[in-house]
Each structure stands twice: as structure tokens, then as C-alpha cells.
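As you look at this complex, bear in mind that one protein chain is not there, while each of the others sits in place.
Coming up: chain A.
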Amino acid sequence: MAPRVGCFLLAVLISASCKVATSSDPMCTEKEANKTYNCENLGLREIPDTLPNTTEFLEFGFNFLPAIQNITFSRLINLIFLDLTRCQINWVHEDTFQNHHQLNTIVLTGNPLIFMAETSLTGPKSLKHLFLTQTGISSLEFIPVHNLENLESLHLGSNCISSINLPENFPTQNLKVLDFQNNAIHYISSKDINALEQATNLSLNFNGNDIKGIEPGAFNSKIFQSLKFGGSLNLSVILKGLQNSTIQSLWLGTFEDTDDQDLTSATFEGLCDMAVESINLQKHHFGGFSPSTFRCFTRLQELDLTATHLTGLPSGIEGMNSLKKLVLNANSFDQLCQINAASFPSLTDLSVKGNRKKLDLGVRCLEKLENLQKLDLSHSDIEASDCCNLQLKNLPHLQYLNLSYNEPLGLEDQAFKECPWLELLDLAFTHLHVKPSQSPFQNLHLLRVLNLSHCLLDTSNRHLLEGLLDLRHLNVQGNHFQDGSLSKTNLLQTVSSLEILILSSCELLSIDQQAFHGLGKMSHLDLSHNSLTGDSMDALSPLKGIYLNLAANNIRIIPSHLLPTLSQQSTINLSHNPLDCTCSNIHFITWYKENLHKLEGSEETVCANPPPLRGVKLSDVKLSCGMTGMGIFFLVVFVFLLIVLLIFSVKFLLRWKYQHI
């Protein structure tokens, strides 16, 4: 008997230790106190008791809930967003969300649903978004229609749906997005589309369905916000089927892994009988151009020909007068003139980004585009020695110019004289050659944003930024300064209207005390990833109420006379600095704890010195400098012993004296 009892006790002990082990399971992470929680990938079988009743946003994906019912979420009645992605849900029983009046989004993606009860979605007063992606649905009758009156988006992608015919009583009046991606829809009938009659401004997504036929007249006088037929093999069938419809945006692109047929003028015939504002034909092949290829494009406002294997556009395209936006990204032009821009006189927005060949800007190639406001020529291997007045000839209304990620550009004096209305200029990661003491941006009085990051600038040229009277945002990240020092007279002194300045990763060792004088409007200063020390902070004294990023520098000790400078800023980031946590930095550490509300990245603001405190968060450091308690104790004991010794020696001395009288 006794060994049995012992065994039993041991078993109880083991299972007790087992309990301890399970209760130390990973917990949900709190993203916003009492409101937003993430419990993904925890293998949970129920809602943990640790979640507060006030939870509103709950990410509960990748757990295990084979059946969900009335009691599953009954405690969390304030739920607004509930993500149940891939929880192996088979059953959604009746009244599951009965008490969740505020619930607005339910995500059931990737669950092998067998059945949803008739009242499984009733309860929420305004259920707006329902995700039933990849849930094995083959018929729309599967979806319980009760309480879908407020539905704005319904996601039914990656199922086995072959017909979009909604059940007769399916409410569509508020529906804005209906997503049928990657199903098996091959035919769209008039009846299917008529069932969507009540929806206004609807966006329908048929990407990844090979549409082989549309009933003639199915889309007659119908209005859509957007229609997507991505990856469809036969565009002419689709365009004929859309006869007499009005569509804001039509996406007809294809993909690398999809076979496609060459586009000819016959393909686009259907386009003549419909009203489309914007069309996307990415990755298609044009089987040669004829004068009639673009015959039906005359009413278009936006045309996207990304990666359509173009080496040029034919000259003399007629009737594209109303085109406002043209995207020619990822094609293979040799020279910008090959786009024959004169065919698109109304263009306001042109993008030739990521050209597959070295793009020569040529001379006056865009001069007919008098209305152009936005021009993106980034990532196109552009190289030019004298930029950019001849290249950008006659672009008086240009406001946005992106020349980032190109080969070296030589900027002449007043390089952008042809586009005086520029508001944003992006030259990031393009090496710039500017002759000494020239001012390439001289006449850009309206420029507000200038990105010069990693441009290998000659920062000793004090005239570099001259003429930028209204510059608010300047990024000079990754440029280097002479001797690693921002001196008293520097290139920033001509841009006094600056509000945001990025000087990160500039290998700065020091900043002169006067360097930021005259930059009184500054509200955001990023000095991160340099090698600055506490002494450089003198330069910050003219700045007040700014966001100051000093992360990843070489700051060890901040002298106490600099603390008022820090105090007058609104937010400070001092993370990733080798901060000293000894008594020589006690004033700063005390200040730090008093100003925690102003500090950003406090999790990564840790001590580097002394070794025992390495890696400890600055906010957790407890230092007592001056006399410690232990020291006082020993001193008291010492003094006490001294007194005792004195008394004894006096006593001894007196006794000795008396004995010898």
C-alpha cells in the first residue's frame, strides 16, 4: 500500500509542477491597454481569462477553435474587430455573436467551414466587413443572409465559387467591395449583375478567374467604382461584355506566371462602347502598333502600361487629348523622346520609373507637356553631366520631380530654372556633382521638400542651398561633413524657414555651438546614427519645443548645464547610446526619470557603464551618490569605538596618574 501512496503523491507532485509549466504559457500581447490584444499562434482553445472584458480589437488567428458558439466570446461584449484567421473552425453555431452589438469586422479566412447557422452572424448592429476567404465555399447560398444589411465589404477569394449569382434576398444596398479573387468563375450573366443593382460605387474583383464569356448587355448602363479582371486570358471578351457600362477604374493587367495573348487593335474595340476613366494593362505584350491601336482610348484619363515590354510609343497617336496620367514604368526605352510625349498634351502626371535600360533624358523631350505637374524618373539609370534645364525644357507647372536612385548627375548653376514651381524634389541616392560655390537650386522659391540623402554632396559649399526661401523639409542623411564637424558657417544658414531637418548617418563627431543659429522655425531634428557626444548639445540651445532624435550616437555623459536645453524640447530619443550610469552622470539620470513622458525609445535607452549595469534600462537605474547608508553606519560605529577608546584611555591615564601621586 505504502509504495502506492508514495507513487500517487509523486504523481500529484509531477502534475502540480506540470500545472505550473502550462500556466507559464506565452500570453497575449497588449498593443493598447484594455483595448487591443494579439493572441496569435498560441494554440489557444478558448478566450484566455487574462483578456479584459473591455477588449475591442482582438487578433486571435492561428489558434484552435473547432466550433464557435454563443459562449465562446460571450465575455467580450465590446468587441469591434475580431480576427479568427486559420483557427480550424468547422462550425459557426447559432447566436455566436448575439451580444456583440458593436462588432464591425469578422475575419474567418482559412477556416474549413462546414456550416454556418442561420443566426450565426446576428447580433452586431452594424456588421460592415466579412472575410470568408479560403473557407471552402462553393455556393453563395452558404452565407447566412440575416444581418448583412450594413455590409460594406465581402471577401470571398480563393474559394470554389463558379457563379457570382447572389441569393435573391441578399442585401447589397451598402456593399462597396465584393472580392471574388482566385475562384472558378468563367461566365458572368445578366442575372448575376442585376442582383447587384442596389449597390452603388461597387468595386468588384475578379482577379485570377479565367473569364471566358460575359452575356451581351450584362453590364448595360451599370456603374462601377472599379472592376478587376487581372490575369484574364481574353481581354476582348471582357471589353465586349462591358458594353455600355461606366467604370472609374478597370484593371486588366496580367502577371509573370500567367500566359497571355498579344494585344492588338481588335482587342480594344469594345472600349469604344464604354466609359472608363482609368485603365491598367500591366505586363501585356502589344503585338505591334497600328494607327488604330489606341482608337478607342480617346476618353481615357489614366493609362498604366507598366512592364508592357515597350521600347517606344508610336508617334502621331490621335485623340488622346484628355489623358491626364500616364504610367510607363519598367519598360525598355533608350531615350525619353521615344515616348512621343506630344501625343498627350493634357498630361499632368508622368511616370517612367524603373526603366530596364539606361535612360537618356535627351533634349526637350517633354516640352509639349506644358501642364505636367508630377514627373517620376527614379530608378532608371539616368546619367547626365549638365542637368537639367535642356532636359526639362518648358515644364512651367511641374510641382513634383523624382530623380532618385539614378546614376551621377552634374547639376549646373540654377539647374531647375525651367521648373520654377517645384514644391518637392527628390534626389535621394543619386550622386550629385556641383561645381564649387554654385547654387543649383537657386530659383526654387516655392520648393518645400528637398531630399538629398546619400547624394555624396560637397557639404563645404555654403551656397549649395541658396535661394530656397520656402524650404520646410530637408533631408541630408548619409552625406559627410569636413572633419566630421558641422561648423559655425555651414550650408544650412541660407535655409532659415526649415522645419524638418534630417542629419542622420552623416558621421558627425561634433556640432559647433552656433551651427543652428537662425533656424528658429525648426520642429523636428534628426541627428541619429552619428558619433556625437554630450558636448555637441550646446548647439541645440536655440531650439525650443522640437522633436529631437539623438539615437545611436556616442553620448556617455550629459553635463548638468545642458539639461535645461533638453528640458525645453518636446520629445527626445536617446536610445542606443553608450550612456554612463555612474555618479558622474547622476544629474542626467535624475532628469531622465523626471522627464520620462518626453522620452521616446526608453526600452532601448540602456546603460553601457559600469559593467554591472550594462544593458539595464536607464529608467530602472537606482543610484545613490554622496554618502551611502552602509557608509554612514560604519562611520557611526567607528566614531563610537573611538569615543569608547578615548574614555578608556582617559580612565587608564587618570588611574595611572592617581596611583603615582
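Throughout what follows, contacts are C-beta pairs under 8 Å (C-beta built on N, C-alpha and C of every residue); 3 or more make two chains touch, one makes a residue touch a chain; residues count from 1.
Note that in this section contacts and distances are computed from a predicted model.
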| item | value |
| --- | --- |
| Choices "CENPT protein", "Lymphocyte antigen 86", "Light-independent protochlorophyllide reductase subunit N" or "Glutathione S-transferase theta-1" - which one is the UniProt name of the chain not shown | "Lymphocyte antigen 86" |
| From A:Thr55, A:Thr96, A:Ser120 or A:Thr133, residue that would touch the chain that is not displayed | A:Thr133 |
| Sole residue of A:Arg86, A:Lys222, A:His454 or A:His576 that reaches the chain not shown, by the stated touch rule | A:Arg86 |
| Among A:Ile137, A:Leu252 or A:Ala307, residue touching the chain not depicted | A:Ala307 |
| For chain A, the residues touching the chain missing from this view | 4, 7-8, 10-12, 14-15, 17-18, 21-22, 25-26, 41, 43, 61-62, 85-86, 107, 109-110, 131, 133-134, 155, 157-158, 181-182, 207-208, 230-231, 253, 255-258, 282-283, 304, 306-307, 327, 329-330 |
